[in-house]
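Missing here is one protein chain; the remaining ones are kept as they sit in the complex.
Labels A, B, C, D and E are assigned to the chains in the order they are written; within every chain, residues are numbered from 1.
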Amino acid sequence: MSNYKSITPQQLPKFAGIKTFMRLPHSRTTEGIDFAIVGIPWDGATSYRSGQRMGPDAIRKLSVTLRPYNLALDVGIFEHCTGVDYGDLTVVPGYIEDTYTKIEEELSPLIENGIIPVSMGGDHSITLPELRVLARYHGPAALIHFDSHTDTNEQYFGKPYYHGSPFRRAVEEKIILPEHSIQVGMRGTVYSKNAYDDSKALGYEVVTMAAIRQMGAQKLIDVIRERVGQSNVFVTFDIDVLDPAYAPGTGTPEVGGWTSGEAIEVIRGLQNLNYVGFDVVEVLPDCDRADLTALTAANIIYEFLSLIALNKKMTNDNEH
Amino acid sequence: MSNYKSITPQQLPKFAGIKTFMRLPHSRTTEGIDFAIVGIPWDGATSYRSGQRMGPDAIRKLSVTLRPYNLALDVGIFEHCTGVDYGDLTVVPGYIEDTYTKIEEELSPLIENGIIPVSMGGDHSITLPELRVLARYHGPAALIHFDSHTDTNEQYFGKPYYHGSPFRRAVEEKIILPEHSIQVGMRGTVYSKNAYDDSKALGYEVVTMAAIRQMGAQKLIDVIRERVGQSNVFVTFDIDVLDPAYAPGTGTPEVGGWTSGEAIEVIRGLQNLNYVGFDVVEVLPDCDRADLTALTAANIIYEFLSLIALNKKMTNDNEH
Amino acid sequence: MSNYKSITPQQLPKFAGIKTFMRLPHSRTTEGIDFAIVGIPWDGATSYRSGQRMGPDAIRKLSVTLRPYNLALDVGIFEHCTGVDYGDLTVVPGYIEDTYTKIEEELSPLIENGIIPVSMGGDHSITLPELRVLARYHGPAALIHFDSHTDTNEQYFGKPYYHGSPFRRAVEEKIILPEHSIQVGMRGTVYSKNAYDDSKALGYEVVTMAAIRQMGAQKLIDVIRERVGQSNVFVTFDIDVLDPAYAPGTGTPEVGGWTSGEAIEVIRGLQNLNYVGFDVVEVLPDCDRADLTALTAANIIYEFLSLIALNKKMTNDNEH
Amino acid sequence: MSNYKSITPQQLPKFAGIKTFMRLPHSRTTEGIDFAIVGIPWDGATSYRSGQRMGPDAIRKLSVTLRPYNLALDVGIFEHCTGVDYGDLTVVPGYIEDTYTKIEEELSPLIENGIIPVSMGGDHSITLPELRVLARYHGPAALIHFDSHTDTNEQYFGKPYYHGSPFRRAVEEKIILPEHSIQVGMRGTVYSKNAYDDSKALGYEVVTMAAIRQMGAQKLIDVIRERVGQSNVFVTFDIDVLDPAYAPGTGTPEVGGWTSGEAIEVIRGLQNLNYVGFDVVEVLPDCDRADLTALTAANIIYEFLSLIALNKKMTNDNEH
Amino acid sequence: MSNYKSITPQQLPKFAGIKTFMRLPHSRTTEGIDFAIVGIPWDGATSYRSGQRMGPDAIRKLSVTLRPYNLALDVGIFEHCTGVDYGDLTVVPGYIEDTYTKIEEELSPLIENGIIPVSMGGDHSITLPELRVLARYHGPAALIHFDSHTDTNEQYFGKPYYHGSPFRRAVEEKIILPEHSIQVGMRGTVYSKNAYDDSKALGYEVVTMAAIRQMGAQKLIDVIRERVGQSNVFVTFDIDVLDPAYAPGTGTPEVGGWTSGEAIEVIRGLQNLNYVGFDVVEVLPDCDRADLTALTAANIIYEFLSLIALNKKMTNDNEH
Partner (left out) sequence: MSNYKSITPQQLPKFAGIKTFMRLPHSRTTEGIDFAIVGIPWDGATSYRSGQRMGPDAIRKLSVTLRPYNLALDVGIFEHCTGVDYGDLTVVPGYIEDTYTKIEEELSPLIENGIIPVSMGGDHSITLPELRVLARYHGPAALIHFDSHTDTNEQYFGKPYYHGSPFRRAVEEKIILPEHSIQVGMRGTVYSKNAYDDSKALGYEVVTMAAIRQMGAQKLIDVIRERVGQSNVFVTFDIDVLDPAYAPGTGTPEVGGWTSGEAIEVIRGLQNLNYVGFDVVEVLPDCDRADLTALTAANIIYEFLSLIALNKKMTNDNEH
């Protein structure tokens, strides 16, 4: 076990000090860590509001209020795993394809070393290069995709990449396993009667918010778990799956979404899957209020770290 | 069918262009349209905060994020009906009675031509002149009134008109059918034990938020439908029927209200009534956050347009 | 019955006039009143954000929207009891212990005269001196503590007093009855597996938000009522027991909390307990939006006043 | 000399306590005072933004930071005169003419008793009823009018009263002395080449901001003093005479205005005129930032009180 | 002379109606107009904050407060020229080079028809395609460039186009006349001692803010006029040439800049140059306050329209 630890409020008040995620050391190390918090401050490919590049900063700022033990999951994060704040990756404003290259280059060292990346967007277009790198080392993963939109559009003004298309591209590039992938939380106004059929044709299971309201949290958990099975799993969480009352700071809000409590309840049900990576995207601080959305995003990441810790704990327990 | 259509995001990005409601053409036409979006930027008659005159602008701004197909109601709005953004009516700051005259004059051409007005306030005092014009051409209508307040006060500093009295005046003027009218969502602190008795004495059915919590959405839908029956129906939606967590941008907020999802669920249950008009009032952008309230109001209007489209579809289907 | 009454909106519009709580007279009287609204603008002992000193002002500002009759509890506040806005107590920035002395001195005249103090914080450290004064005159009270945190930490940088420790100190000082006291609403990330054991070891019953979600409102009410029994009761309400979507203006927000409606429902279930005092703390206006949190706090206080009025009514009825 | 005094920060911290202007007693007395601070929360007659009704509240809130001695004018306000916060007058939303009646009724007791009113708007239409009452008791006064607009328009949608016409009405009603009156600070885009000729035709001297930039502060002071001479004087200060960088919280901002320092310098040059009243109007808190505009308005009022005190001092000195 | 005219506040209150620039008709016409207001909502190439895509909307919203006569320049805009709000051009998020192609395609019809484009950004990278189109039809123009930065960097992460390089590219592409071009207002911290030498080496005259403070407005006007001489002239105005106190809503603010009054004074001195186009860029509404920056940008554009009108007036006068 490495010695990367959060600074505690007993060492320095929470409001004091350099803001890294959960006050972890900031390091570009790839040794001795299980996970790395990675900021990807790209917002060049959004179809409505921009400003998501400031998301990682805002999430870090509020993450200092998090404490290391997750009572609901009964796990102390740093008792079982260790990690760093890797800082932010380089992006190239105005050039999404070059940005993808940069992201892939800078993420690779982590993935090659078996470290689980937990990324903070940025807009949703950043998930594609993450999935590419992961597929290169782990093979294609099952995708658990929380969002109010499917993001499986064909193109945008003739171009393949923007925040509305990554999950079409991911299937086309065979870097995920659509037959084990699931899109959760879809709602809002759509372009046509067969709005979600495109996603289904690509192989995704689509669970709309309306369906979730019918089935309840436990059933949804079961559906997700069954879908992904024993595959490697990547979780991508678009903050707009939450209702804008709970996450006003985002780019394409849709009314009628989850409370943050509802989202967290579902994530907590996803223990012991074979996680290879996570991200939280579309936090837009300039539209936030008193950092509410950033705080929520920090809590979502916290639950992801808890899932990593639980897996690690089980592994450790099994080894002993 | 006229050719009034929204500009799509495939033609121009959502964030670009002049902001009309759902990017419909702005026109003062009364021909070839089924509905007209009408702004009524009057806020001179409020009892707490003012600034609602900027409501129509804010709603238009966010309405560009709406897409034309309503999956929940299974209807494509522009497949069955057509409309324009009629712009804003003239109001006379400081003079509510002259303002009423202006509103009536400028709405009349729409009503005379059988067009359904969908108005955006402005404070709630604007509904009275809307009802006057509608009654003149259609006879008195049943009122479905969503609000946290009954707005049936007797007077305000000796004057008959302000945003707390329109639904007393409407009964007195016989421009609605109280026996088919219903007030929904009342809550908050009140002036006396018999706070809602005044409304009942006027003939309204009053369903408090407390009662709604007991009966549930489906029962509420049934109650409303039964009340209005086959009458002509006007729906007025005061955004403060929502909880201020969901609609902070309003003038007289009351805690303990609906989520936006709950409100929309009920509206969706009101298909196939004989609608003659709609409005959404009391959006106050200066108290909003990241346009959350405006977005919600735009979505409420969207559901109204869907109800219009459904009626139109049924008519068209019957004709064939 | 004294003549302390709110100015009504029929006398002066709500938005007009000097802002006292519910437009009650501002007076330092201790005669002829049942309750006194007291501001305690101290924010020097917070572990994350500060600015709570402006809380009383903000609550007063929005309290003018409250009307005197509580329909849910069927009681007109000023029909049965009377009170004043006592203004704010003196605090000494930078010196918590001197501040405690001031608070105790300035509260004593109220308590000595049998007046129920309803205080507005300020951060949660202010509750300790309130409890001290109350214990001096009434003996130790049962505590009903709504909060997302237990605030029973041992110390903070070696010092005994800050907003995270008052409810440990209160037990140590024997100014409350832990065996009749209950902490309600705990949630969020914690420091260790036995996070709530400290509170339990002190004698408190702890009901987490997770447990509340299981048991429901009525059961929670029963649990609280049973716990406090016939003891004197002090209620302390940390606004962060609410979800930050409902109360963004606070210092240490935790996602996954109550809606304001849920909180009020529980408070309304606590009729006819032997109340000796109340407070609402941790409202931080600079992080609020359109005074949403202040409005909510004003409503919480309103429910407290209603409980006082109900007790008074019962007493009066019994006397006749 | 009466005993109306501000609460000092040595008695109670500035941030604490009920917010009256400069923490003066709130009273409707007309005895023993030289001046009365009066809020007139009317915003029904504005041609762009509304929300000025909340102006008096915001000014009061920030006025607590003011201290009693004006070094630049070498005068201690409360050493020479005394006053109260009279609270806010009643207004009738939606009815400007009834509002005028109310204002006149409620101001009269002050004027009849020789008390100098120092009013806080509200929009600029409130100055007309103030001038009416003053003229009734003192005869017509010279007007010193600081503003970016002349507010001498003929009408607005056919009606005589709104915030763009009071200074035409005042001349027509012969309640001011145009030949001794002066409008100072005009700038911004206008409707026609002879934009300021209307004002001149009414008898006003008009000094544009462009002219002020040429002549400098001292010359402007001389021009104003010469204009008003020995007449009774009323000063009306529209906060939009300041640049919106210095006063963003207003309804019809114009770029290119005064800094607050420049405005105060000119006011300080206007000592020993025969003042009968003052007002500051058009503060709009919802468009303000961190109460900057309210703070500035409070300082402008403070300079007015200093002028009153200087006059009083001179009178007192002469009497001895 | 065409009939394109602003809606006046006598026809409809300023706050009412669809928001086009100065309430001009929205049209894609290229006939019968002298100028066209064009939004270019691209913000993909910024090096610090993003969100400038919402700039055109915000400028339009505040432009309704502008009136048609410019007293300082003694010209009524619509007495001598006519124009429309052309709406916004298409941009392609994530792809700056494709965006350039779109901008060039959509601007060409205007330029081909001799219409003067007055564009609203968007970030400063949009000026390059504007200059390209203008050069194609008019030959290279002299550039008057108001900014706190020279924007003549070589590259950004290896790519040629972003908001820091357009004025190097413009020289390289020979679409401006560097020997007649001038950069005005440079200030702030820089990368090296020879920070402005790059610009000079490209052929620009560079006038820093420090130099402007020395020379004064009139001398600066002379220097600019002499530099551009009889060439065709394009003016590009980066709002960050203003001090952030006057223009907080921008992406890369630098302290120590112009007041808006100082900037306007200089623009007014630039009468009777051979203008072929104008733009105002880098307005970022999410960082603005009460639309102050947008209002200022609208006023800058207004001065540009006045310069167009003056030229037109002179031409018309000469023709008669």
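As a convention for this text, a contact is a pair of C-beta atoms (placed from the backbone, for glycine too) under 8 Å apart; a residue touches a chain by one contact, two chains touch by 3 or more.
These numbers were taken from a predicted model, which means no experiment stands behind them.
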Residue touching the undisplayed chain, where the options are D:Thr29, D:Ser47, D:Asn70 or D:Thr150: D:Asn70
Tell me which of E:Gly185, E:Pro248, E:Gly261 or E:Gly277 is the one touching the absent chain. E:Pro248
Touch with the missing chain holds, among C:His26, C:Arg53 or C:His180, for C:Arg53
Touching residues of chain C against the unshown chain: what are they? 43-47, 49-51, 53-54, 90, 92-96, 98, 102, 125, 156-159, 161-162, 286-287
Note that chain E touches the absent chain at residues 47-49, 157, 188-193, 195, 208, 210, 243-245, 248-249, 252-253, 255-257, 287-289
Counting contacts across the full complex, list the positions on chain D that touch the omitted chain. 8-10, 13-15, 65-72, 74, 76, 243, 245-246, 259-261, 264, 289-290, 292, 295-296, 299, 302
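The criterion applied here is as follows: only the chains that are shown with their structure count from here on.
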Kindly list the shared contact partners of chain A and chain B, in label order. C, E
Common contacts of chain B and chain C, by label, are A, D
From the C-alpha centre of chain C to that of chain D, how far is it in Å? 41
For chain B, residue numbers touching 2 or more other chains are 13, 15, 47, 49, 53-54, 90, 93, 157, 243, 245, 287, 289
Name the graph shape formed by the protein chains and their touching pairs; answer line, ring, star, complete or other. other
